[in-house]
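Excluded from the complex is one protein chain; the other protein chains are retained at their positions.
The block that comes next holds subunit A.
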Amino acid sequence: MLNSVGLSFMLLLSAVGAAIVERVGYDYSKYHPMPEITSWMTQMEKDYPGVVSIVDYGKSYEGRTISLLKIGLNTGEKKKAIWMDCGIHAREWIAPAFCQYFVSQILQSYKTDTIMEQMMKDMDFYVTPVLNVDGYIYSWKDNTTRLWRKNRSPGPPGCDCYGTDLNRNFEANWGTIGVSFDCCSQTYCGTKPKSEPETQSVMNFLASRKDDFLCFLTIHSYSQLLLIPFGHPDFTATNYDELMTVGLGASDAIRKVHGMEYAVGTSPAILYPNSGSSRDWARMQGIPLSYTFELRDNGTFGFELPEDQIKPTCEEAYSGALHIITYAHDKTFNGAVVTAAATLWTVLLAVGVTGANLI
């Protein structure tokens, strides 16, 4: 009798052990094809019930679901939020790798780091590991498709090429600069703003929630840059100074990790002018801190960044993203605490000055 119980107990223990190994076993230092990323998302939801949930928020051109992970500690109230998306351009594989790393980091650290725990209570993180699902899958197909950039919708009648540049398709000065109307071009902006289902997914999801979002981070590669709105040289964000200051702070944080330099500025200043970007659209919706991250490297490997650089790239980018997120959080939440304290002091002083009315 005891023997069979003992045997069952051993079997149970090894099953639990296997489950833990599986969880710990996801390799954040490797590039993962789409099916593995999808399983990983499911696993995250399972491993962190009540903290992580998958939200399906759209469909790609080829009919695949576009999903994000909503991460936060449930307070039962309507919460402020942080947006992060990766892989809007298919060939920028380091970006989805970073989103996965970011998720694993915040989930690891909130248990021991009280600051992160507070942020998870105050805000929800919405992380899309792969936005351009069709393009990403296509870039995994074979050697000839690795450098695909756009989505996979067919061109308009009369044009044989596939794909719209999703980061030129948003409703933000659409079609004005840094784009092509030739459907074969890498920067083809689509038949009209929001013509692409992937663009529609993001715009529709955020439109009704834009007041909740403090921060919009869109992750790309390569060039080692932090780009602020706007892509059109004639438009300046009203909070340009804030965007630059916080961006430079993020760049400092990045440098402290592995010594890498990330320049900060508007797209037209440090890279090239463009229009219809998700970053610009988010800023125009009123989301104050909107940044494009261009991760490693500077051209030596370009899009085909070696896997041994995934971890250091993710570590430094995490540091940079956290700087921006922490600023956004503290400005919204600690500011209120400071105001309450100031009000209290003002009241006390006023009471003291006017005499002993309270006594």
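Basically, a residue touches a chain if its C-beta (ideal position, glycine included) is under 8 Å from a C-beta of that chain, and two chains touch if they have at least 3 such contacts; residues count from 1.
Methods note: contacts and distances are computed from a predicted model.
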Undepicted complex member, UniProt protein name, chosen from "Vacuolar protein-sorting-associated protein 25", "Nicotinamide-nucleotide adenylyltransferase", "Transcription factor TGA3 isoform X1" or "Latexin": "Latexin"
Touching residue (missing chain; options A:R64, A:K80, A:R149 or A:R279): A:R149
Hidden partner chain, touching residue among A:V55, A:A207 or A:A269: A:A269
Positions on subunit A contacted by the hidden chain, ascending: 30-31, 140, 143, 146-147, 149, 165, 173, 176-178, 180, 182, 184-187, 223, 233-236, 238, 261, 263-266, 268-273, 298-307, 309
